[in-house]
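Written out below as structure tokens is the structure these notes cover.
With one protein chain withheld, the remaining protein chains of the complex are depicted in position.
Letters are used for the chains, namely A, B and C, taken in the order the chains are written, and counting of residues starts over at 1 for each.
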Amino acid sequence: MAESRKLRMGLTGGGPGAFIGPVHRIAAELDGRIELVAGAFSSSPERSKQAAASYRIDPARAYGSYTEMFAAEKEREDGIDFVVIATPNNTHLPIARAAIEAGIPVMSDKPATATYDEALELEKIVVAAGLPYGLTHTYAGYALVRDARAICASGELGNIRKVVIEYLQGWLSAPIEQTGQKQAGWRVDPALSGPGGCIGDIGTHAFHLVEYVTGLDITALQAKLRSVVPGRRVDDDCTALFKLNNSAEGVIVASQIAAGEGNGVRLRIYGENASIHWEQENPNILRIRRSSGPDETRHAGAAYLSGAARAVTRLPGGHPEGYLEAFAVLYREFADALEAWRADRAETLPDTLPGIRAGVRGMRFIERAIESNKTGQWVDF
Amino acid sequence: MAESRKLRMGLTGGGPGAFIGPVHRIAAELDGRIELVAGAFSSSPERSKQAAASYRIDPARAYGSYTEMFAAEKEREDGIDFVVIATPNNTHLPIARAAIEAGIPVMSDKPATATYDEALELEKIVVAAGLPYGLTHTYAGYALVRDARAICASGELGNIRKVVIEYLQGWLSAPIEQTGQKQAGWRVDPALSGPGGCIGDIGTHAFHLVEYVTGLDITALQAKLRSVVPGRRVDDDCTALFKLNNSAEGVIVASQIAAGEGNGVRLRIYGENASIHWEQENPNILRIRRSSGPDETRHAGAAYLSGAARAVTRLPGGHPEGYLEAFAVLYREFADALEAWRADRAETLPDTLPGIRAGVRGMRFIERAIESNKTGQWVDF
Amino acid sequence: MAESRKLRMGLTGGGPGAFIGPVHRIAAELDGRIELVAGAFSSSPERSKQAAASYRIDPARAYGSYTEMFAAEKEREDGIDFVVIATPNNTHLPIARAAIEAGIPVMSDKPATATYDEALELEKIVVAAGLPYGLTHTYAGYALVRDARAICASGELGNIRKVVIEYLQGWLSAPIEQTGQKQAGWRVDPALSGPGGCIGDIGTHAFHLVEYVTGLDITALQAKLRSVVPGRRVDDDCTALFKLNNSAEGVIVASQIAAGEGNGVRLRIYGENASIHWEQENPNILRIRRSSGPDETRHAGAAYLSGAARAVTRLPGGHPEGYLEAFAVLYREFADALEAWRADRAETLPDTLPGIRAGVRGMRFIERAIESNKTGQWVDF
Partner (left out) sequence: MAESRKLRMGLTGGGPGAFIGPVHRIAAELDGRIELVAGAFSSSPERSKQAAASYRIDPARAYGSYTEMFAAEKEREDGIDFVVIATPNNTHLPIARAAIEAGIPVMSDKPATATYDEALELEKIVVAAGLPYGLTHTYAGYALVRDARAICASGELGNIRKVVIEYLQGWLSAPIEQTGQKQAGWRVDPALSGPGGCIGDIGTHAFHLVEYVTGLDITALQAKLRSVVPGRRVDDDCTALFKLNNSAEGVIVASQIAAGEGNGVRLRIYGENASIHWEQENPNILRIRRSSGPDETRHAGAAYLSGAARAVTRLPGGHPEGYLEAFAVLYREFADALEAWRADRAETLPDTLPGIRAGVRGMRFIERAIESNKTGQWVDF
């Protein structure tokens, strides 16, 4: 399956001032399998060229639009092998559609689209085309999230009974969108981000982690969404009770007005016999607490971890890996899938890499949460 | 106000095998203001005598019932100054009523009674009698809970927006009530504990802490109660969304089937500018996290703490105080109130010590949570 | 062995403003086996009476000197059963000698005396008299220190290779002895505390913990002592390398000028296979880290702990015990010894309670450390 050359990546978004663009570049290239070669970094051709220079790539491959990029790159012998979508949510569907129509596999920022209807449309396109489509639910790339998933699957916890997931941030505690903060700007504009604010931006990560790690499906939920900061047009604080398909229940606590919090993703899963505890801000340990017997703290890099965890670890124990390395795990798995697909044209996305199904479920989650919030009732999923 | 002799305490409950009885004895005596002198430790006179011996008190003052104790102690010149109720919930009202009718002040385990109606009745009795009635919401006695309360009152956090309180235990993960475990036995028997299981036993503590620390009132809630362990007759897992009277909202996560948890009371309060974080299992630190500026960790015993915290600290920084010391704070404040009342017969319970109002609100909380769970709707408080 | 009455305690020291006096009172009485009844709380009879009032004991039993107390109490039928020494180090020997001559067992603050020679003298007296003599190395009373000791004894760690013990405080970072701070005053006055400052006040605790927990003896050491704060007459910062009698080695890092530290006793013991880690400021957990396999965190109150730990635990898991409870463990064990001795006049101090041997070794440690510091050489022990 291994190729002797690096896979060539095109990027949409990631122009000057962007946060997530450079992150995609680093993550994609980290394992030495991929190189950024082209981009529609900005709708301003000038700014796109500027970005190319900062990435130290050929300025001739800096485009002013994704359509231009797809057309030009198709003509090159060394054209891009896939495209990364790192633009606001409302552009995800059109860019993905155009790429797929051009036969270009896609790695996309989450959420998959701006609305649930768009997600259903995208699903049809992806399924019909049969080419690799990955979704960067970054937290799924941490070694100890993989370990937690393996532990859940092993049955070691006993039947899962309760899940508590938090995603707490404080950066939107003040109305910074009114001061021109770029990251905040599009996220709280429904025209760009879709109807969900906090629920879409980070609630979807929380939702995804629950299903990803437990291996269970959420079947119903009751959500309470608020816009706490005066003048904000989307929700910035959410709590949702939920039911899982094995009769377990849980709660998602997501907020962007939790003053003092950084990027507090914290997952706890309680089974009949034991529970697991993981926190993104200190991601290299996983705790297991048992009804009988001492707590256990598992360390990234250790030989006793599950194969799933060891497969995505680069460093020996005690050498912390972080957010970029987790992100890079998704790119590594996408590279595997892409090379396999290039070899035989059959899509074989590994089940560890979130894809279009996760994308559709995430958008459904947003839609259902908003509906439940409107009615004050439990809604089926 | 200081008296030269110790206050004399009678205890109901606390017989052989009991957990909370000895805890009351230690807590009451810790500050050298109170001494246990009598008790209706058990309904078996023999076991009551046995308990007296273990407490090293005069066996003549070990009674077989509280009525007997109240009658006999009233005849003694050195009779008890107050009574402690440490028996199952269904006995709280009758014992408290009998004590108050006998003119004996009361320090009671929580919850105040077995049902909300009983609580309303007890409130009338206590108010009419005008004698000290304290309720042992132990966690209110921790120095750093007092500090958190002072910080909330100071306005330092800005307007409070969000509260997350957890009370997670794992000890009822298996049906241990079926194996004769005494602590579990009465707690899951509605005839002894009242209609609430987890919601009454520990949910009330969580509810109390929210109102106690924030200084706000809960005005509405939506609760989901479950009996997870097969055959259990009361709830053992609860989640409740709630609204506060300043427009803040929050969530209570309480469980007794959270396998691996010990006694996980964790309180987080998010204001406009900053948040506070406290955990009962490591109670001597309080963290403040700010939107701008580093996190702050405040240590028990430090000179920079609020006066409210310093007032209830016995040891210099770095010398941990624990659960018994927190409990003893409530007894110290009850002793203050009792001595003041003995001096001038006017009740002057300090606002730091939970009393009958907290008792009634706690019982209302249980009743409202059960109602909300039945209907699946938000209920007003 | 159990008696039906409480043991009667006399206290020397503990007058107005003292820290450790009230701590002795609380610790001694905590388990309901002992009651404070008399004291030579201060050399000022007036202040001694004042203290008696604050302790709510009979003012007739507040004495102006220990000789007066011993004489008067011997005459009473309900005289003291033992005496507690909580005065500066230079008084330990004379008080202990007088008590023992009067047939009164002794519970003494550490270090045992002011000088090594005094300790040797005291040892002779205690051994000859054959009555209980306990030394309050408080940290030996923590349940998880007992657990650590049991684990070392079990061989589970493999042969012990390395010990790192810290005792870091910051309270003497400034010359507060010059501002009348009472606790600081006598501790940095060689006439009252003996030749050692930090090495005697807290270094001895560290030294004791090493031998107590590992079950090994220190056989040689090389110490570096400094007086960091200008004008200070005793050492306030010490580091000592040491050898143990099984060929393990280690280091003691003790300081009272470690700005920002509270009472940082931290013990780590490394064996062939695993290590144990304990910190006094969060005393209810003990970590075991293994060469192969996850870390283990053991919680106070858990059923899986060693019998030695469970024997000194009062509360269920998750209900923190602290410094006072650890202190009370020593008093409980002293009460056991005292009752046994009163029954048959043979001393049977349990090996869990530090006694005169620990006292002599502690004083030897101070003497050896000062000698090594002078010569810059390793010294045998």
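What we mean here is this: a contact is a pair of C-beta atoms (placed from the backbone, for glycine too) under 8 Å apart; a residue touches a chain by one contact, two chains touch by 3 or more.
Because the structure is predicted, anything quoted here is derived from the model rather than measured.
Which of C:V164, C:L192, C:A311 or C:A340 touches the hidden chain is settled by the complete complex: it is C:V164. Annotation: of C:R97, C:R290, C:R310 or C:R342, C:R290 touches the absent chain (contact as defined above). Screening A:W186, A:Y304, A:Y323 or A:W378 for touch with the missing chain picks out A:Y323. Where chain B meets the chain that is not shown, the touching residues are 287-288, 292-299, 302-304.
Touching the omitted chain from chain A are residues 3-6, 19, 22-23, 25-26, 29-33, 53, 55-56, 169, 171, 261-264, 280-284, 299, 301, 314-325.
Listed here are the chain C residues that touch the chain not shown: 157-158, 161-162, 164, 166, 170, 173-174, 222, 224, 226, 228, 237, 239, 241, 249, 251, 253, 255, 257-261, 270-275, 288-291, 295, 376-378.
Definition applied: only the chains that are shown with their structure count from here on.
Most remote chain with respect to chain C, judged by CA-atom centres, is A.
Distances from each chain's CA mean to the overall CA mean are smallest for chain B.
Put simply, the C-alpha centre of chain B and that of chain C have 34 angstrom between them. The distance from the centre of chain A to the centre of chain C, with each centre set as the mean of the Cα atoms, comes to 55 Å. Chain A and chain B have CA centres that are 44 Å apart.
Multi-chain contact residues of chain C (touching two or more other chains) are listed as 299.
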